[in-house]
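Of the protein chains in this complex, all but one are displayed in their positions.
So, chain A:
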Amino acid sequence: RRCGAGLLVTKCGLLRHRQAGGGGAAGGAYWVDSQQKRYVPVKGDHVIGIVTAKAGDVFKLDVGGSEQASLSYLAFEGATKRNRPNVQVGDLIYGQFLVANKDMEPEMVCIDSSGRSSGMGIIGQDGFLFKVSLGLIRKLLAPKCEIIQELSQLYPFELVLGMNGRIWVKAKTVQQTLIIVNILEACEYMTAEQRKQALAKLSGH
């Protein structure tokens, strides 16, 4: 946060720096890597929401913030007034925030600016949803995340990561899904080597 001529730190954590160059980043960037579990909606974030109510043309979703987000039924790819998306209460939706102020009800959409869904929308029926801390999500979303690569060598699975701390996993059997869930939850506390050991044992068997 800016304060006069300088900057004020509003969150505790490690200060990080990324060098300029390499792609389109304009200049280096500094940010504070903080760790927390409670999510605050931010514009542009992709999150997983749970549908809690259908109110006319709008769905109400729980995203883990202080207010429920609203999602219009027209905000899906290929949706028209006649062709409504088939969304029930209790379904999972992956979308991004269009409007997200700290104190207002956030709005979500499932299409991007060009009108395509690009992976967003209703998440399938099977699979399991669980919650982790926000720091872990950011780690997993980093490009070339080792955890995901290592996991993918174990068994095939589908994974959706929401910036609100929610992860949806689906693997072929319940057992495999549970294993992945537990590994991801534990990744928070394991060092890379412990994780490699764990995965080695799993794949060894």
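Keep in mind that, in the parts below, a residue touches a chain if its C-beta (ideal position, glycine included) is under 8 Å from a C-beta of that chain, and two chains touch if they have at least 3 such contacts; residues count from 1.
Definition applied: contacts and distances are computed from a predicted model.
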Hidden chain of the complex, named as in its UniProt record, picked from "Sestrin 2", "Trafficking protein particle complex subunit", "Histidine-containing phosphotransfer protein" or "Exosome complex component RRP45": "Exosome complex component RRP45"
Which of A:P41, A:G127 or A:G162 contacts the chain that the document leaves out: A:G127
Full-complex contact with the absent chain, from A:N83, A:S152 or A:Q175: A:Q175
Chain A, residues in touch with the chain not shown (by the definition above): 14, 16, 33, 35, 50, 52, 62, 64, 88, 90-92, 123-129, 133, 135, 138-139, 142, 145-146, 168, 174-175, 177-179, 181-183, 185-186, 188-194, 197-198, 201-202, 204-205
